[in-house]
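Below is one structure. I have some questions about it.
As you look at this complex, bear in mind that one protein chain is not there, while each of the others sits in place.
This part shows chain A:
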Amino acid sequence: MLQIKPILSTLMRNKSGPILLLIQIILSVAIVANASFIISERIALMDRDSGTAEEEVFNFRLYSFDSSIELESQLQRDIRTIRDLPGVMDASATSMVPLSGGGWSSGYTVGNTEETAKDTESAAVYYGDEHMLNTLGVDLIEGRNFYEEEVLTGSPDLATHGIVSKAFAKASWGDEPAIGQIMYAGDFGDKPIQIIGVVDKLQGAWVNSSYLDNSVILNINLVNVFTKVLVRAEVGTLAQLKEAIPAALHKDNRNRVIEGFTLISEHRKRVYRNHELMATVLSMMVVLLLLITSLGLAGMVMFNIERRTKQIGTRRALGAKKRDIISFFLVENYIICLVGGVIGGLVAVQLGQQLMSVYSLPKLEPIYPIMTIMGLLLLTTVAVILPARKAAKISPAIATRSV
């Protein structure tokens, strides 16, 4: 049975130990709640879907230093050669690679008249042909793909058709249908670009940008001495294709440098390395803090058992059952834990606000202090139950011993 009032009396008359434990719990809750929040933010960032078939798609870089090479026809031959290799599902030249940390981006202007014209949010700009969607493995959810004859070769300002990500469509035209809309690429020419398709998800190259999910694919085959090629191949064939692709392309022309074979999943690991490191360090800190807190709780209980051995025996003699002794220690520590948890929760919110203003972190969600307190109650149970069970085994005959 619960004995909250006498337990409170006991705590109020022996303040030193409980106050030290209380301070430890307050600090633990404040730090653990904020650290858990940051960890979960980081994990949520790392879990964002790029929209591509990350384990199947890889890119490599192709440098053509031989001035005698006719770049456009050479690129077309190269891409065809790659598509014909065993294990390759599709391939396309591109301006940038998802999650790679480098590439192109631009804002656009939308609106039918000068009065209604407005600038869009920035978006990653992919140049590609009719194979691009299949090569990336993205899902087309509205409209259509480029037709082969629509794909133009040359500079970015030639673009006439665009396929956009759902996020960019929503940000630019709200609930209006994106298909058929016109936009203008200010930096890359003033030709109208007609939206012909919407893909469910396609992220850009910069994972820390606020417009990561905004992407536009334009109908351009970008021809340059330096070209990025995206290849979609069966899972596990990268090692073999690392050898096969250079061999096949060098057979056509040896004067090229081919390097940098990297799966998108590998790009993901690299660009999220700092987030992962942060999450790992904070997780270790959380575990360490919880361990120290549980040791503090268990130590306090063991000290109290030593100090109260005779008292426990007397309580048993007076009719306390073993479960009464266990519940006595549990309730005593639940009270400390709850008081510390509530104060710690308030400190956590305050600390969260400081972190928010100084480090531009999102606002701490209340669920984190609440979950931390609940976790701490569970930890208290685990830390207290073993010593408390030991206390419950103290013989009531202790009560009649003179020492």
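Here, a contact is a pair of C-beta atoms (placed from the backbone, for glycine too) under 8 Å apart; a residue touches a chain by one contact, two chains touch by 3 or more; residues count from 1.
The rule is simple: contacts and distances are computed from a predicted model.
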| item | value |
| --- | --- |
| Per UniProt, the name of the complex member that is left out, chosen from "Dye decolorizing peroxidase", "Cytochrome b", "ABC transporter ATP-binding protein" or "Glycine--tRNA ligase alpha subunit" | "ABC transporter ATP-binding protein" |
| Hidden-chain contact residue, picked from the options A:77, A:170 or A:310 | A:310 |
| Touching residues (missing chain, whole complex) on chain A | 1, 3, 5-6, 9-10, 13-14, 310-311, 314-322, 324, 395-397, 399-402 |
